[in-house]
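Only one protein chain is missing from this complex, and each of the others stays in its spot.
On to chain A.
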Amino acid sequence: MKNKKESSFSRFDLLSEEIVFTILDFLHQNPCDIKSFSLVCSSFHAIESRHRRFLKPLRSEHFPKLFARYRHISNLDLSLCPRITDASLGAIAAGCKEALRSIDLSRSSFFSHAGLSSLVANCSNLVEIDLSNAAELRDTAAAAVAEARNLERLWLVRCKSITDIGIGCIAVGCRKLRLLSLKWCLGIGDLGVGLIAVKCKGLRSLDLSYLPITNKCLSQILELQHLEDLVLEGCFGIDDDRLTAPKLGCKSLETLDMSSCQNVSYVGLTSLTSAVGSLRQLILSYGSRVDLALANSLQSLSTLQCIKLDGCQVTCSGLKAIGNLCISLKELSLSKCIGVTDEGLSSLVTKHKYLQKLDITCCRKITHVSLAHITNSCTSLVSLKMESCTSVSAEAFVLIGQRCQLLEELDLTDNEIDDEGLKSISSCLQLSSIKLGICLNITDEGATHIGISCSKLREIDLYRSAGITDSSILAISRGCPVLEMINIAYCTSISDTSLIALSKCTKMSTLETRGCPLVTSLGLAAIAVGCKQLTRLDIKKCVNIDDGGMIPLSHFSQNLNQINLSYTNVTDLGLLSLARISCLQSMTLLHREGVTPAGLAAALLACSGLTKVKLQASFKSLLPPWLFEHLEARGCSLQWREKVFQAELDPKCWKLPLVDLE
């Protein structure tokens, strides 16, 4: 990109604006690229200003200037601006006008219905508003939103103060709604939801999780003729009694989530499934027991592709009956199910040969028999999650590599897998995510195979896998250029060599090196220079990291969003230097011996973008109260922790003990 810019500087004038726009469309990976482009000359600056549609501003103070420059913003993400006042919204409304189509206010607060009202009045083409987490917004705000006549997607997650009246206004005002999320809107009941069902006939997706609704409004919802996605998670008011679906049925419904609906048994499910014939995905996690009767209630669902039964009690006959259903499942989740045995699981997987995703996390009774059946019949598996299947012997994991070549996602956390297994798995060339946390039997030998072969790996978790040393990481960093996330926490043998190697992975965004005593500021500096897109960094208990690591970090890692500095040797100086990182929002500082109250106060004041800070409780009395008030007014929440320093324990103790295994 730089080459192009430099060599064709004069010729750019010959290119039409459309072509430059097309070029700019490709510069989306790193926000710094576009920044560099616009800084070349005034014409580039102007072109970039005209081209930009998406904006994720950092500071609400600059809104007037920002919107004076960018006239065609259609998508506005304000998740980095914790403090958005009515004046800010007014500036947005005046700046964006009709161009604005989508706005995300889910992380912002301090605005009221007045600001929303001016926004909605000026931006008549708004189709998407995310107002999640605005717990203080009341019905007046909902009434203001209701004026957005073209609204199609609305998120009101955790807007606890909005009642039926407010949602009634929205139902009447926003007739074009297609997506509505009312999760945790505890003030909304049957009446409000019923009115939504009556007025917003075009709804495609509706999330009613944890609402105090009953069967009464459910029948109204099921009459929506376009509804595709319905989430009823944790609706305890819905039960078997009178759970009758309308005669016509909801033909369009494809996804139904009834997790944690504890009062719905197979009786209610039978009457419900009779109406939703075209269902593709059914989620019954943490619900009633999965037995023969429940499996039989699914018989009318001929197009079912995905069943999630996480956390349910499962019987062998129930699993067999699901296996005998006249459907071909693509996705099955039995995570944390109690009662999954070799017999039940084997008979199930042998019938569903086209299974692509299987989650058997914590099915601790299953052995190599199940894994043999799974790998034998489900050769098209793309995702296999089997954390803590501790009864599966080490030899069985070889089968995964031999038979499931299409695997992209593999979770083997807390398993008996050894190097032989890893060597076999390294033949899964499509692998993009592998989790090998607390796998105490693996060493560099196996991990090196993975690193060399799996070039598409984006995510690797080696948490507390104590056998891993620098040589594995070297192989991984060389073999996996697209690596985005790596966790080498408590791999105590890891040193700066690994970090220097990892700094070659330019796409790295998340790095976790907790409890690696050999890692120093030198390694961190290499990471800071190499991994420009680093957003999350956890260096807790890296006792050898000091201010020397912070200064390059603050200089180069301008995208850093979260940092954990607990138990490191960073002092006031390092802390203050972090203020240069404008994106920094979350910081954890526990047991910081080198930090003085004055330094901490200065750092907190200087890091103006902070939204969440975890601090040692002992600082609370040492800092002035006005500081807390100031920070809170800025939109930063302070969390105080009283944690006692814990000595490092034997790595074996992190393995989940086999208590429930008879």
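We adopt the following convention: a residue touches a chain if its C-beta (ideal position, glycine included) is under 8 Å from a C-beta of that chain, and two chains touch if they have at least 3 such contacts; residues count from 1.
Definition applied: contacts and distances are computed from a predicted model.
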"Rab proteins geranylgeranyltransferase component A", "serine C-palmitoyltransferase", "BPL/LPL catalytic domain-containing protein" or "C2H2-type domain-containing protein" - which is the UniProt name of the missing chain: "C2H2-type domain-containing protein"
Residue among A:Leu15, A:Leu55, A:Ala135 or A:Leu191 touching the omitted chain: A:Leu191
Which of A:Ala144, A:Leu304 or A:Ile545 contacts the chain that the document leaves out: A:Ala144
Interface with the unshown chain - residue positions in chain A: 113, 138-140, 143-144, 146, 164-166, 168-169, 172-173, 191-192, 194-195, 198-199
